[in-house]
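The complex appears here without one of its protein chains, the remainder shown in place.
So, subunit A:
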Amino acid sequence: MFSLWLGAYNQGLAYAGLALGVYLTLRVLNFADITVDGSFALGGGMAAVLITNNINPAVALIAAVLSGALAGCVTALIHTRLGVNDLFAGILTSTGLYSITLRLMDRSNIPLIGLDFGLDSDADWALALSLVVLGLIALLALLLATDLGLALRALGNNPTMARANGVSGAKGLTIGIALANGLVALAGGLVAFYQGFADVTMGLGSLILGLGAVIVGESICRPRTIPMALAAVVLGSILFRLMIAIALQLGLEPVDLKLVTALLLLGALTLGRLRLPGLADGGRRL
């Protein structure tokens, strides 16, 4: 039982960047960004390709972050410069990214079994992932408390007011979406390392997983401050993983996993709507 908990904890932390990225776009910027489906796999693929070419894991992860940020920039530019609706801009980028990731990986799956990360047990992974994610929360909390963070939050909260106060919507969205997809690609890399392979389809449904984490975390913690909200989102990521682990433990077939994930999220959304008016209808509290 303990190994189930620890496994879910590690997976939740590995996916935490995805949840934080979705929080950043959806809650802070008020931008529904589907790029994450593509940038998650891109991050996983990039990290896997580099590490199998004997590149240092940390460098591989940084490269993954940069590739994700670049993907985010593309979506932001399609949306802000070419005027394409946010959902379509994300779908365009993530569709294109599928081919790019496949080209990069050169095959649909790269196994990472046998690679030595210096982490021998799940407990070692738990420690390493905890440190990474705590660092991420601290960095993001600090960033969102600067003038830049304030501008991004204002932009998501009231774009008219933000512009009237000197904030360029195009620049703000580009920085925010790039940052979010960098986080998502980092999660892709960490997940590939932890599960021992990267797959070109690993990003499928990422947005829903991230959204699930955000909603579960917010429903349970009802955070009032930004650092609390970031921590809640990470907690949500862990709990969401745990729910899935328990479902698998209870005999759920992996084939049905996506369906059950969607149903879990539907439940969480409805629960959120019941407990937090305004959440399910796009209402904003931070």
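Definition applied: a residue touches a chain if its C-beta (ideal position, glycine included) is under 8 Å from a C-beta of that chain, and two chains touch if they have at least 3 such contacts; residues count from 1.
Throughout what follows, contacts and distances are computed from a predicted model.
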Check: Which name from "Peptide/nickel transport system ATP-binding protein", "Acetolactate synthase", "Dehydrogenase" or "ABC transporter domain-containing protein" does UniProt give the chain that's left off?
Finding: "ABC transporter domain-containing protein"
Item checked: Of A:Val84, A:Ile100, A:Ala154 or A:Met228, the one touching the omitted chain in the full complex -> A:Ala154
Check: Which one touches the absent chain: A:Val59, A:Leu115 or A:Leu142?
Finding: A:Leu142
Next item on the list: From the listed residues A:Leu29, A:Cys73, A:Ile175 or A:Ala268, report the one that touches the chain absent from this view.
Entry: A:Ile175
Note to self: Going by the contact rule already stated, which one of A:Ser108, A:Asn165, A:Thr201 or A:Gln249 would touch the omitted chain in the full complex?
What the structure shows: A:Asn165
Notebook entry, point to check: For subunit A, which residues lie in contact with the unshown chain of the complex?
Noted result: 142-143, 145-148, 150-151, 153-154, 157-158, 160-169, 171-172, 175, 284-286
